[in-house]
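Quick one: this structure, given as structure tokens, is what I'll be asking you about.
Here the complex is missing one protein chain, while the rest keep their positions.
Letters A and B name the chains as they come in the text, with residue numbers starting at 1 for each one.
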Amino acid sequence: MIPAAFEYQRASSVDEAVGLLGEHGDDAKLLAGGHSLLPLMRLRLAAPAVLVDIGRLEDLSYVRSGDGQVRIGALTRHHDLATSDEVREQVPLLAHIAGQIGDPQVRHRGTIGGAIAHGDPASDMPAGLLALRGTVVARGPAGEREIPADELFTGFLETALAPNEVITEIRVPAVGSAPWGFQKFVRRAQDWAIVGCAAVLENGTSGGPGVGLVNMGATPLRAQGVEEQLRNGASPGDAAARADEGTEPPDDLNASAEFRRHLARVLVRRALESAQS
Amino acid sequence: MTTVTTEREGAAAVNITLSVNGEERSTDVEPRRLLVHHLRDDLGLTGTNVGCDTSSCGSCTVLMDGESVKSCTVLAVQADGHEITTIEGLAATARPANGDPAAMHPMQQAFHEQHGLQCGFCTPGMVMAAVSLLAENPHPTEAEVRLGLEGNLCRCTGYHNIVRSVLAAAGELPASEEVPA
Partner (left out) sequence: MTATDVAREAPSARGVGARMLRKEDARLLTGEARFVDDLSIPGALWLGMVRCPYAHARIGNVDASAALAIPGVRHVFTGADLRDGWAAAMPCAWPVTEDMKAADHWPVAVDKACYVGDIVAVVVADSRYAAVDGVDAVAVDYDPLEAVVDLEDAAADRVVIHDGLGTNKSYTWALVPDPDAVERAFADAAHVISERYLQQRLIPMAIEPRGVAAVPGVYGGDLTVYSATQIPHILKIMIAATCGVPESKVRVIAPSVGGGFGSKLNVYAEELIAVALARRLGAPTRWTESRSENAVATIQGRGQIQDIELAADADGKVTAVRVKLLADMGAYMQLVTPGIPLLGAFLYGGVYDIPAYSFECTGVFTTKTPTDAYRGAGRPEATYAIERAMEALAQKVGVDSAEIRRRNYIPADRFPYDASSGLTFDSGNYEPTLDRALELVEHDARRAEQQRRRDAGDSKHLGIGISTYVEMCGLAPSRVLASLNYAAGGWESATVRVLPTGTVQVVSGTTPHGQGHETCWSQIVADKLGIDPDGVEVLHSDTAVSPLGMDTYGSRSLPVGGVAVGMATDQVLDKARRIAAHQLECAEDDLELVDGELRVKGTPTKAMTLQAVAFEAFSAHNLPDGMEPNLVGEVTYDPPNFVFPFGTHVAVVEVDEETGGVELVDYAAVDDCGVQVNPMIVEGQLHGGIVQGAAQALWEEAMYDDDGLLRNPTLTDYGVPSAAEVPSIRLDHTVTPSPTNPLGVKGIGEAGTIVSTPTVVNAIVDALAPLGITDVAMPATPERVWSLIREAREGQA
């Protein structure tokens, strides 16, 4: 199918994008790689009146590390993250997740900022951001602010971003060789995860282990019960038993909520075991 | 430079210039025009096919700046200023190497020799995805080929001979499995 007609604005700077978003309000959507938005528009599940294209802001595609932190430009593509030596060394979980998103074609176009801003609970990258206790930098009319991942995802496909804010950077701690694991349960490789799990066992910045869940509720989630168990030194099996605690997983054509709860426990355990091995 | 005029539909048209198979093509397009329709309907390059509406099947795969993308999920305006290679232009990218103007690209040749296609509808996208795969991983294992083609669906071949085609193009087909042509 074909998207409904829209007005196209190409932003030549972040500030210009912020201005255009302010001008058009809720009618406008940001276009980066387009791999979250265009599929919805093609099925006419989304029909924004204005698209503000920030895809050409090449200065938003970068990976920089220092001060115990890795800073990633919002327009860095999944493929670039997956193949970046810097990311592989400093935060291997993120590189691994980036290499698991969609398929190669999607990874050649999709961006980390777009995937996170979309706030899809079935998306892999937000789980990694949550597990790492990362933050996003958003720029709006009043300047920049840094939003912790824990405060970013507010509802189904909803985030704490204001309509006229643009994510410019993603910041994650440089965990280096800290043990990590990632599990994604799919029926076909290209599918969205039925359930997924990203785990980091040691995190220099926040000090504690982090476990993010994919597709276990209306938003990307942290498995807080598991994290608590891990802080108390529990085994992977014991910690994973609390994987579905506090979640309200969806009941859809791919899986029942009950099965998702079970899978979360299995996948978290496997992620923790693979981290430790 | 070729200029193609398209009828405007709806929102204000945008002038874009793409390098398509090595040739600059400048066109006015409606912002919502999908790259695949731009290639097919505006530029007459119908080798790139559309098999779905959810970025799932990969039939529309082309190379954008040398990397595989699904042209049904890229707006033509997003491709402005970029280099696009479609199946029609693929052979030319390898031609300096072999000098034969009628020769196909080694990947096309491998699909032919290994019977990697039947109805041929998914084939242009599959070939382009495979070319991109080998550009990133010149010597993949069978498992890497299979995973690397996860974004391309074929209903005819069961993938067996597609995988062999890609391995053959990479010089990775075990000698014992080479089929005498």
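Throughout what follows, a contact is a pair of C-beta atoms (placed from the backbone, for glycine too) under 8 Å apart; a residue touches a chain by one contact, two chains touch by 3 or more.
If you're wondering where the values come from, they're calculated on a predicted model, not measured in any experiment.
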Residue among B:35, B:75, B:131 or B:162 that touches the chain left out of view: B:162
Residue of B:45, B:79 or B:168 in touch with the missing chain, whole complex considered: B:45
Residues of subunit A (touch criterion as defined above) contacting the omitted chain: 1-2, 4-5, 43-44, 185, 187-192, 194, 253-256, 259, 262-263, 266
In subunit B, positions touching the absent partner: 7, 9-10, 30, 32-33, 37, 40-41, 44-54, 56-57, 59, 86-88, 90-91, 104, 108, 111-113, 115, 117-124, 127, 142, 145-147, 149-163, 179-181
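Note that in this section only the chains that are shown with their structure count from here on.
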Geometric centre distance via CA averages, subunit B-subunit A, whole Å: 29
Complex interface listing, subunit B residues touching subunit A: 9-12, 14, 30-32, 34, 37, 53-56, 58, 61, 64, 67-70, 72-75, 77-78, 129, 132-133, 136, 147-148, 150-152
Residues of subunit A touching subunit B in the complex: 1-8, 10, 31, 34-35, 38-39, 41-43, 51, 53, 55, 79, 83, 102-106, 108-109, 188-190
